[in-house]
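Quick one: the structure is below, and I'll ask about it shortly.
Every protein chain but one is kept in place in this view of the complex.
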Amino acid sequence: MATGIGDPQCFKGKAGASKFKEGDRVRVKDLPDIFYTRTMTYTRGAVGTVTKLVYESPAAEDEAWDNTDNPEWFYSVVFKQKELWPEYPDLYANDTVETEFPERYLESA
Amino acid sequence: MSTSSNETSIQGSEHGVDITPIPLLQDIQAHGRVWTDLATQYGVTNPDPPWKITLEATCDLLAGDSCVKPYDQVAPGSCALPSLERRAEEDELSATIYEDVPFPERQLLALAHSMIKRGLVNEDELAHRMKEVEQRLNSA
Partner (left out) sequence: MSDHDHKPAPMVDEVSDFEILEMAVRELAIEKGLFSAEDHRVWTEYVHTLGPLPAARMVAKAWLDPEYKKLCDTDGVEASKAVGVNWVTSPPTQFGTPSDYCNLRVLVDTPTVKHVVVCTLCSCYPRPILGQSPEWYRTPNYRRRLVRWPRQVLAEFGLQLPSDVEIRVGDSNQKTRYFVMPVRPEGTEGWNEDQLTEIVTRDCLIGVAVPKPGVTSNAKRPVIKAIHPVHHGH
């Protein structure tokens, strides 16, 4: 059992029911950054597919303030490159990027 | 602010480091012999200088608990030099005044630069300490 500071295992079972499941289509919300975020600009507004519910953890935006009271589900989401970069060549339409988001950044698409 | 460019978002903070050259470090940059030269001259095959690993450890420990926590969890002021800030400054210094210095010599110059500009050490005491270290190493 991991007990390292911030290790996701410390928050296992604390986020309650997950809002999304594997295979769901989601859109990344463009929330304002108050202080610091790990949600990359290049993904904002993009629609992708949930590949995996990865762990429960407070969002980086809360942890930055030592607030670990509200763990939430984190999702691994895969995007078509073309969705992120419209100029991406059609020849490579299958190419993708996969990265993670706290639940608050996602909405059903 | 969330609509800032991708460059900005990927970069973290690129503003902030003072890239005005520091004479002591300029002197090392101009006269210090880098590992690739030394290794070639002495026929040594190790691709990295022996001090690279201690340098890495110094960087990690200066980050204090940001060496074991990510940047966004580190309380301001709780460590001497947060890792993400040091990395951003190293990126910027490597692209500017230390552009012609190979790695890891460049990482070392960037670290010393960041420490001096933040007042963690001052240039004179560093120069003085270097003289002492040099005497010690060369008298052994």
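For clarity, chains are labelled A and B in written order, and residue numbers in each chain start from 1.
Going forward, contacts are C-beta pairs under 8 Å (C-beta built on N, C-alpha and C of every residue); 3 or more make two chains touch, one makes a residue touch a chain.
Keep in mind the model is a prediction, meaning the values are calculated, not measured.
> So which bits of chain A touch the chain we can't see?
1-9, 38-40, 42, 54-55, 57, 60, 74, 76, 78, 81, 84-85, 91-92, 94-102
> Need a quick check: the contact residues on chain B for the chain that isn't drawn.
6-7, 10-12, 28, 31-35, 38-39, 41-44, 49-51, 53-58, 60-71, 80, 83-84, 87-88, 91, 95, 99, 103-105, 108-109, 111-112, 115, 120-121, 125-126, 129-130, 132-134, 137-138
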